[in-house]
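Attaching a single structure in structure tokens format; questions to follow.
Selected chains only, in their assembly positions.
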């Protein structure tokens, strides 16, 4: 059976971890094949547990950088065993892959220039709004337009850095994105005080670790390990390390304490998709 | 515009720029050697009078030339199942999937471009030359190997190298499968260090310096070849 | 030695050669002439099967070029050929030009091949140029090297396709001198040329072609000496070519 | 293709991008309603627009620069050489970034310029460097005797270019120019980097929203192929139309 990941790991003594080059503090590269971030550390911890469980003296962890386009296919075709990036758990994806229990709940918000006077999405009618190609925020924005009858000029950046540059250079009046991405971009900018995150939460998205579907043994192993981290309070400490303390490579801090929703996910571990959050 | 190049440290240069440059050069080299070899085969197939050889070659070349390279890179990486790497080079290949996929993709893609250049090069050798070879009793394969190809390659060397400079720039597209090439080093400044403009200015300068030197070298070579002729 | 037997050839639907027949004896020198496009080059190239024929047959030293079992490369190696544009290999030095086919086709060892090649180079008076590249030689010199290259293969017959027509007038003489000497030594030769002086001096027979047919095939004395016995087309050609 | 396949494509492309329900007729009719097919077609339009501007700029500028480099005027040759080296030795994606984010800092007017125009012109300049090489080679492949013949009958240098050299040179360079124009179509994919909602950008977005990256990329790859191949067919038609009787390959000698 191809989807017996535990057996595969045991046989080969190696596991391939899908990581992201630049997903804010969740998963990012330090260069030279090294990766770091909240989810990378969570996965590292989880894999140590798995190693112990399998009785392996040694476990080689290979990093495979993935992009939002290829992460799902790569997990499906076996090139990646466990993806530790910033993948939103939603119903469509659940058809293709499996998610671990939610470790982080993302809130989509708005970054603007501090002196712009904008404080809410409703002030953006007729303005240019930047967001990043290949993210769910584009959909969120579109929904908002339809629901509230407002009209944004959307402009899609190639990646978060470009989207932020659109805001910085004045080509866009706002940047709508996951708040941890916004916080990271602002923290790394030359003058963080020029920007601020404002307005209501536009959408709430559970972010989780991904692996192959129909592999209950592996899912159980991963989930148990994570739940262990939640229960022991270790996960909260790790969160603090990445989202509140200064982090590499720039040694700036995001100043983003755990949200109510994130804490709730830790309190009652679950792998519910995004759609279930919206219903509330 | 206030610029801040503070991120350009010795560590940044070695870990990112040199490593990336190394990969870009390696990929260029592999794709050049492999592409020219495969391109020669394709060119010979295309010039063959046998439709069973010329048609598939023409189809392959036209297909590759009509699809963006990024798409080809994505397709090769997605469609090559993980088991294949084990077949190619065992553990080592498994550890270097991205690089191997890039090597294979670029070789196959560039072969289409090289084959067009090589075809033109072969056609630039006057027919009298192959007739002279045949008249001396050489078999067609000997004539091709000893008479036509050496001249063809000499004639097209500058064009082949110019295509290789383009190839070097194209290696930046491996970002699509998460490989770390030279451009990635500057992209890192953009995406992870918050220095977009500086990163791109640096990229422009470094690429220009490298490619311009190469193109000067090619021009020098071209002059030398013209003298021999 | 060379028997051309009712040969016809087509390029697609266009007939280039129509029922051409002639025989060249050992030691005979035959000049082929005729207007441009009349099929002279094509005919001479059919002799060593550089151009395939669709009808008729050609035998060289008794061996048919159309027979199934014939080893064409081997047969070609026995027949030397000299081209209008020399066709030396520009990427090889003079010596390498002379030895390439000897080593690769006849399987001679490099020492023997070089010895043989240089002997022939000396014969055409160019030994001093053995290390040069073709591009560094004048046209006349290149053509003499081309003759030496063909002779290095110890051919039983030589074919010439307008060997002097790409040369500066001053250099025509030096190439013709070499050809005259070859003829006088008894080489079997078939030469496409418009050098009527050469034809008069050393040829035994002249073939005149027009529109793919052999219109005249007669001893040279008849060809030049009895114009009234010639066809109108041949007479017209001769008068044009000898006029200026 | 099987009925299943059509059904799955319908479910992918005919969905409203907000409600995610399949719409009758596959295209949004009510104002503000948009299906993924609508998005795809509009993206194809942007691709064609960027490629079209790119080709126009590349052909015009590339020809001018190429011609300049063959003239006896030293200054023009130097200028042309500099242009060519500058634009062909920096990766396209970096050039577009500079056009979009850096140059406007110095030419504020460009901040108002739409992305399509910037991307098209940037792509055009990049390609013009390559075209200038081909045009130059094409002109230089014309025997010197033709220049002399033009001048000898009293034509001025510009007239010699206009009536003698360029008509022949352009016939000679049609095949490599065709290749370059196909490259423009393919390279237009890079325009997504400067926020033009063309095929590559939309592929990324739709793939993300529908989680059907493979199916989306297949269709987008096909559209690129069709576009590039149309350029090829068009160019072949032009080559045939301008062929001169008695001259092999349509020009030169």
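Details
Order of writing sets the chain letters: A, B, C and D. Residues in each chain are counted from 1.
In this text, a residue touches a chain if its C-beta (ideal position, glycine included) is under 8 Å from a C-beta of that chain, and two chains touch if they have at least 3 such contacts.
Quick caveat, the model's predicted, so the values are computed rather than measured.
Shown is a single representative of every chain type; counted across the entire structure file, the complex carries the copy numbers A x1, B x1, C x2, D x1.
To be clear about the criterion, only the chains that are shown with their structure count from here on.
Path length between subunit A and subunit C in the chain contact graph, taken as the least number of steps between touching chains: 2.
Distance from subunit A peaks, on a Cα-centroid basis, for C. Among the chains, the centre nearest to the mean of all shown protein C-alpha atoms is found for B. Separating the centre of subunit A from that of subunit D, both taken as means of CA atoms, is a distance of 37 Å. The mean-CA centres of subunit B and subunit C are about 46 angstrom from one another, to the nearest whole unit. The multi-chain contact residues of subunit C, meaning those touching 2 or more other chains, do not exist; every residue touches at most one other chain. Of all residues in subunit B, those that touch two or more other chains are 74, 78, 196-197. Of all possible chain pairs, those that touch are A-B, A-D, B-C, B-D. Remark: subunit A residues 14, 21-22, 28-29, 31-32, 62, 64-67, 69-70, 73-74, 77-79, 159-162, 164-165, 185, 188-190, 249-250 touch subunit B in the complex. Listed in rising order, the residues of subunit D touching subunit B in the complex are 85-86, 88-95, 97-98, 101-102, 105, 133, 179, 182, 186-187, 189, 200, 214, 217, 220-221, 224-225, 228-229, 232.
Remark: subunit B residues 126, 128-129, 131-139, 142, 146-147, 150-151, 154, 228-229 touch subunit C in the complex.
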